[in-house]
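Removed: one protein chain of the complex. Kept in place: all other protein chains.
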Amino acid sequence: EEDGKANVWLPSLITETPQEGFELAIKLARMGVKSTQSDKETLFREREKYSQDGEALIHASEVIAVHFQTVAAANNHWK
Amino acid sequence: EEDGKANVWLPSLITETPQEGFELAIKLARMGVKSTQSDKETLFREREKYSQDGEALIHASEVIAVHFQTVAAANNHWK
Amino acid sequence: EEDGKANVWLPSLITETPQEGFELAIKLARMGVKSTQSDKETLFREREKYSQDGEALIHASEVIAVHFQTVAAANNHWK
Amino acid sequence: EEDGKANVWLPSLITETPQEGFELAIKLARMGVKSTQSDKETLFREREKYSQDGEALIHASEVIAVHFQTVAAANNHWK
Amino acid sequence: EEDGKANVWLPSLITETPQEGFELAIKLARMGVKSTQSDKETLFREREKYSQDGEALIHASEVIAVHFQTVAAANNHWK
Partner (left out) sequence: EEDGKANVWLPSLITETPQEGFELAIKLARMGVKSTQSDKETLFREREKYSQDGEALIHASEVIAVHFQTVAAANNHWK
């Protein structure tokens, strides 16, 4: 975000493979978290905590699943 | 909301890029929160709290993910 | 509900603008709550409580997001 | 369920109006709860409790929202 | 699972009626739980507990709702 408006991190939803689409879904989930808490130290500390907590890990996986639906649809499910 | 009905904050779901669509999804998630709690001081206080809480950050990211599905569909996934 | 079956509160999912669609989504989320707890005093008391709780505010925003998907689809995303 | 297989409670997803569709969504949400806990006394007791709890009310509203998406799609959004 | 790979429990998503589709959604939700905890005693014990807990019952109903969307779409909403 140090780059301001010039920082393009999501130029497209199109990926070459389903697996790259899954990686994009992970990125989208993280950017959602970052949009609510932009302070890097707080993010790092909370990430350290919730990555040790089974319920939170499942919840993080759920957010990825919702984004993966979007990315998969954008790519016509790579058919 | 000081403008009453004249306050148009959502004229369209169309955005030029996926990234602007993601920003719109963030806005929609926040307006959903605001619709339930319009008092700015309470909002600010609660936002301060939940932005320090990993589980709540993941949940906020989930709401953005649901809205991003809607915005992406509205934009034909920017294809 | 004092009007019984004559009480039509959802004649259509069509709205003129996305913003009116968002307002309809808020209404649908509230009617869902009301369907489980119709007593106005209890509703008022619980609403008072959860509107002071960040996690509950995020959850309320999520329900609106799900309904907004439905309303947006009904309106062909106002394209 | 005392009627066994003869008990048809979901002959169709088609409804005449969006509001009847919303009522069907409420029914589907309840039948989902009942499928996990069929004992009427336990259901009644738990329903008494969660209908007094704001967070649970929001969650119940969310389940209705998911079913309403399905019912609305089945009805081509009553267009 | 005693049958190993030969155990076919999901030959198709097609059902004759919406109600059978709902029953399939219940089955899918249960198979999801079983995939994470295959020990029958633990499953039975946890099921005994969560079926007595209103919030968990609502959550179980939500999983059924998500699967019912899938099954309904597979059946073209039984139209």
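So that you can tell them apart, the chains are marked A, B, C, D and E in the order they are listed, and the count of residues begins at 1 in each.
What we mean here is this: a residue touches a chain if its C-beta (ideal position, glycine included) is under 8 Å from a C-beta of that chain, and two chains touch if they have at least 3 such contacts.
Just so you know, these numbers come straight off a predicted model, no measurement behind them.
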Item to check | Chains still shown that are in contact with the chain withheld from the display | outcome: A, E
Checklist entry - Touching the missing chain, which residues of chain A? => result 17-19, 22, 26, 50-55, 57-62, 64-66, 68-69, 72-73, 77-79
Checklist outcome for this item: Residues on chain E facing the left-out chain by the touch rule are 8-14, 28-33, 35-37, 42, 46-47, 49-50, 53, 55-56, 59-60, 62-63, 66-67, 69-70, 73-74
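Note that in this section only the chains that are shown with their structure count from here on.
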Item to check | Chain-contact steps, minimal, separating chain E from chain A | outcome: 4
Checklist outcome for this item: Hopping only between chains that touch, the fewest steps from chain A to chain D number 3
Checklist entry - Is the contact between chain B and chain C built from the same residue numbers on each copy (over half shared) or from different ones (under half shared)? => result different
Checklist outcome for this item: Taking each chain's mean CA coordinate, chain D and chain E are separated, in whole Å, by 16
Checklist entry - Could you say which residues in chain A touch two or more other chains, in rising order? => result none
